[in-house]
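Of the protein chains in this complex, all but one are displayed in their positions.
Chain naming follows the written order as A, B and C, and within any one chain the residues start at number 1.
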Amino acid sequence: MYSFKNDYSEGAHPNILKALMETNLVQQEGYGLDEYSCKAIEILRDKLNNPEANIHFVSGGTQANLIVISSILKPYESVISANSGHVNTHETGAIEATGHKINTIDTKDGKLRPEDVKYILEQHVDEHMVKPRTVYISNTTEVGTVYKKRELEELYSYCKENNLLLFLDGARLGSGLTAPDNDLSLSDLSRLVDAFYIGGTKNGGLLGEAIVISNESLKADFRYYLKQRGALLSKGRLLGIQFLELFKDDLYLRLASHANTMAAKLAEGIVEMGFSFLTNPESNQIFPILPDNIIDKLNQKFLFYVWSKEGDNMSSIRLVTSWATKEEAVDGFLKELKSLMEV
Amino acid sequence: MYSFKNDYSEGAHPNILKALMETNLVQQEGYGLDEYSCKAIEILRDKLNNPEANIHFVSGGTQANLIVISSILKPYESVISANSGHVNTHETGAIEATGHKINTIDTKDGKLRPEDVKYILEQHVDEHMVKPRTVYISNTTEVGTVYKKRELEELYSYCKENNLLLFLDGARLGSGLTAPDNDLSLSDLSRLVDAFYIGGTKNGGLLGEAIVISNESLKADFRYYLKQRGALLSKGRLLGIQFLELFKDDLYLRLASHANTMAAKLAEGIVEMGFSFLTNPESNQIFPILPDNIIDKLNQKFLFYVWSKEGDNMSSIRLVTSWATKEEAVDGFLKELKSLMEV
Amino acid sequence: MYSFKNDYSEGAHPNILKALMETNLVQQEGYGLDEYSCKAIEILRDKLNNPEANIHFVSGGTQANLIVISSILKPYESVISANSGHVNTHETGAIEATGHKINTIDTKDGKLRPEDVKYILEQHVDEHMVKPRTVYISNTTEVGTVYKKRELEELYSYCKENNLLLFLDGARLGSGLTAPDNDLSLSDLSRLVDAFYIGGTKNGGLLGEAIVISNESLKADFRYYLKQRGALLSKGRLLGIQFLELFKDDLYLRLASHANTMAAKLAEGIVEMGFSFLTNPESNQIFPILPDNIIDKLNQKFLFYVWSKEGDNMSSIRLVTSWATKEEAVDGFLKELKSLMEV
Partner (left out) sequence: MYSFKNDYSEGAHPNILKALMETNLVQQEGYGLDEYSCKAIEILRDKLNNPEANIHFVSGGTQANLIVISSILKPYESVISANSGHVNTHETGAIEATGHKINTIDTKDGKLRPEDVKYILEQHVDEHMVKPRTVYISNTTEVGTVYKKRELEELYSYCKENNLLLFLDGARLGSGLTAPDNDLSLSDLSRLVDAFYIGGTKNGGLLGEAIVISNESLKADFRYYLKQRGALLSKGRLLGIQFLELFKDDLYLRLASHANTMAAKLAEGIVEMGFSFLTNPESNQIFPILPDNIIDKLNQKFLFYVWSKEGDNMSSIRLVTSWATKEEAVDGFLKELKSLMEV
């Protein structure tokens, strides 16, 4: 059965495996001090247009989130997140396990805006409450929406005015940066957030996220955090080699672009059949709302998550495409849906 | 310059890379529920002669140590370790960061014996002190020594009599199990410790350690710990495929055996030149004690760590061999050392 | 200016000071093993009708909450609380600082009901999310409401069916147990929650809360938690003596009853003037909704907290009475309010 469950159902882009083979027996320093990691950092700094950026490779998104957030906060400080934020809902309390509260707020499209942050700040005024210090967002968001440059500028500017740090979870940053309506670049990000990470696992890598720290005050001793949390791989080359390949000839953006194109094709087809969506389909995750009986039948031929009940006989489902999604599968899905509707 | 600094200077055994390529585009479930991981678990259970063993793959040793130890202990409980234990000296306080004290004791050869544990227990008698609950050992130890079956039996038996759990760090378990004097099998381990892990990173893998839990009381909900600590890789197949290859046709033991053979050859050559060792050379880490001026010169042709000052003009160095160590390099090292002595 | 800000504006009931003086020079064991603490525990067990109850005295409510909750939970487990719960809003992330997430839900009257807990449970289904294990409630609640026996029975019963533990914060338990509509006894509590505490600080003591553990599985090694969190006072006698006095001749209930009577008098007077309340006035905290201009003037003669905006020109205020509240002050407040209305 073909799977639209997620963007990590396959292995890695072949270039990555090829590079692993070619470099396999070259002896290298351990713990991320190998020449591939160093070179990948140079290339990323160049793409970021930020020669001073602090860059570290870790093996996964939860690890990146918990390390960055806990490195920023003092024990009594908290992080603000949309209620739907990944750190709040799908990381088994990883942030709280480092000792910090997440202050949450409901937002329809998964994005945070200055007024959301303001609402939280106004509730936290003295030492009987935590002190919000970091704002966590993701691009794309947990519900597939994409930040516009203006939105990020406004949020960042509000953060700076209020002594807050802005951290962006980029597990699906590739899809965000190549979304049809996107107007953000890597270089913008480096300017408009204090720290973020570039997700490799969900965009063609075997595993790996590149943490980027722009804010000078967050750079010191960061490798201590990596080591303490079990994130400093002895064969760090494995991560460096992957990012080296992903950012050669913009492979990273090309892979994400394919995923977005496949999702857009799915979305168009579904729209044509007259269905609506939980959130606007903007990236490689889309959430069509379909009749429950059709969902049941679709599920016999395709794998995907049923996301939320939407009224009595309808639910939203989540369809995710990736660098590896085959156009035939997209066509097959649309054809199957169409035929189920005609029954 | 050829490096004897560690056993993670190269990539992975070619079989692993080959398997990654062959399986690359097969869609799989995420988070370690893929068919390769499931099959690897079956094979390991068979080798362990323990069909009920709980097995989980994680990406590194510090991660394995902190997850297992923190999953065992209540907040006020502690872990006992040799002073030289890796969790005590080289993990940046990873155990303490989960809230737990390490009770340490000096031991010359890096091993813990019942009398060492007894000494700690006798000092901890009421609620003004932590309550020791777990004993941490590693095989091979931090200084390259290897546990004998009798030693492990005595320690395990003492632990059971005193309501303690025994956890074995097997980052270099391959070298331990194939050491010339070894009389332990994987199946013995499964009987003689409550939990342990089988190190893949330092014995031919790209990354990966297989946590094995024998003790029934430690099995429940273990995947929650993995997720909370950032250890549940979305592409868990990467770990499963590697252990599948490593335990096919006993590749794991063959790789370790090569490392030990290379270390033994180094040790013999050094003994012949009349040098002694910090600890008995038993595995793939050996610690010859050499004159400082010779060490300086050796270091211009080979990479290795200088370990400890031993008297006025002597130091111990650490030489580590691996599955990838070339016999020519071993010969070259001995030849160089010999020629330096003759100067 | 007379203060209705809280129930801890004065010192202790004179009986307590008297007892401190009379026992002052008798030598006693430290750390809560003194004869006064032992005797107080016996008396409490008798009142609870639970000779096996585990009882410990600590110095404050946040301390009691964080110690009990963190002693119950495994690292990946969470506690469920009303959004308005004290642990969620006014303890500076004390629970999260012990590593645990609080799962919250909005409830109008500050109480949790089985359907609230069910809603949370249904959202937490696998290892990507925390595992709710404890339900936190308080009686009286943060907004002054009081649990009925039937409500507690239903909640406890739901908890037991779903493998949850029920913990009750009794910082203002005296007021709850002597509220006009109360039908719960200390003995009921001992049956209907797994652990709770009896607040001394806010009902006549200098400081002190008595933690009561009924559930057998939570009793072991509890003193270790106390010590580790800095809650084991070397002069534990200070706490024991107070509870001994408070539970002699039901002083505790008589003091709370006075507070409730004073609050009821305030509430009746305010109702007579035609004002409504944020929540039903049931205990020693009441929340009348008054015009903002009147609040400003009242505040020049009486101290109290302005609680929440309620419409354009109205706000709720919090009035708290205590064992020490003077009836003249209550009369004075009502008279002042009346005269302000007539202006």
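We take it that a contact is a pair of C-beta atoms (placed from the backbone, for glycine too) under 8 Å apart; a residue touches a chain by one contact, two chains touch by 3 or more.
The structure presented is a predicted model; accordingly, all values stated were derived computationally and were not measured.
K.L.:
One chain is left out of this view; which of C:L173, C:L233, C:M262 or C:I286 touches it in the full complex?
P.N.:
Candidates C:L173, C:L233, C:M262 or C:I286; residue touching the omitted chain: C:L233.
K.L.:
Taking the entire complex into account, which one of A:I120, A:L232, A:L255 or A:I270 touches the absent chain?
P.N.:
Once the missing chain is taken into account, the touching residue is A:L232.
K.L.:
Which of C:S37, C:S59 or C:S190 touches the chain that is not shown?
P.N.:
Of the listed residues, the one touching the omitted chain is C:S59.
K.L.:
Considering the entire assembly, which residues of subunit B contact the chain that has been omitted?
P.N.:
Residue positions of subunit B that touch the missing chain: 75-76, 78, 89-93, 96-102, 127-130.
K.L.:
In the complete complex, the non-displayed chain touches which residues of subunit C?
P.N.:
Within subunit C, the residues that touch the unshown chain are 2-3, 5-6, 8-12, 14, 17, 20-21, 23-30, 59-67, 91-94, 97, 201-202, 206-207, 224, 227-235, 237-238, 324.
K.L.:
Taking the full complex into account, what residues of subunit A touch the chain not shown?
P.N.:
31, 70-71, 74-76, 98-99, 127-128, 130-131, 221, 223-228, 232
Keep this in mind: only the chains that are shown with their structure count from here on.
K.L.:
List the interface residue numbers of subunit B and of subunit C, divide the shared ones by all numbers used, and answer same when the ratio is over half, different when under half.
P.N.:
same
K.L.:
Taking the mean of the C-alpha atoms as each chain's centre, how many Å separate subunit A from subunit C?
P.N.:
42
K.L.:
Between subunit A and subunit B, tell me the centre distance in angstrom, where each centre is the average of that chain's C-alpha atoms.
P.N.:
Here subunit A and subunit B have centroids separated by 34 Å.
K.L.:
For subunit A, what residues touch not just one other chain but two or more?
P.N.:
In subunit A, residues 91-93, 97 touch at least two other chains, as defined above.
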